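Quick one: structure below, then a few questions.
Apart from one protein chain that is not included, each protein chain of the complex appears where it belongs.
Presenting chain A:
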Amino acid sequence: MTTVDDLVEPGDRLSAVRCDGERPLADLAPGARATVTRVTTAGSPATARRLRDLGFTPGTVVQVVRRAPLRDPVVYLVKDYEVCLRRAQAACVYTVRADG
């Protein structure tokens, strides 16, 4: 049963609990590992395309390395290298928890 508490969660959390534990990359805490499921074109198709070219392709495992002092941007380890993204971009990448 869904309780009222579940429904009044902050916006991004709400979208996060949808569909089989799929969560945007921007919501993950440092140290978390997750597998990319899809990159939305909600921001812009060009951004989505670039995120893919940077290595955020479906099936790829991403690790959250660390956050900047004011929580943004965040460094991710993907395809053997480190890249930092702002939350706005990381929110376009959807992930599920990586096994193991």
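The criterion applied here is as follows: a contact is a pair of C-beta atoms (placed from the backbone, for glycine too) under 8 Å apart; a residue touches a chain by one contact, two chains touch by 3 or more; residues count from 1.
In the analysis below, contacts and distances are computed from a predicted model.
Between "Phenylacetate-coenzyme A ligase", "Acyl-CoA/acyl-ACP dehydrogenase", "Ferrous iron transport protein B" or "Electron transfer flavoprotein subunit alpha", choose the name on the UniProt record of the chain that's been left out.
"Ferrous iron transport protein B"
What does the interface between chain A and the hidden chain look like in terms of residue numbers?
Within chain A, the residues touching the omitted chain are 43-44, 46-47, 49-55, 57-60, 65-70, 72-73, 75, 77-86, 88-89.
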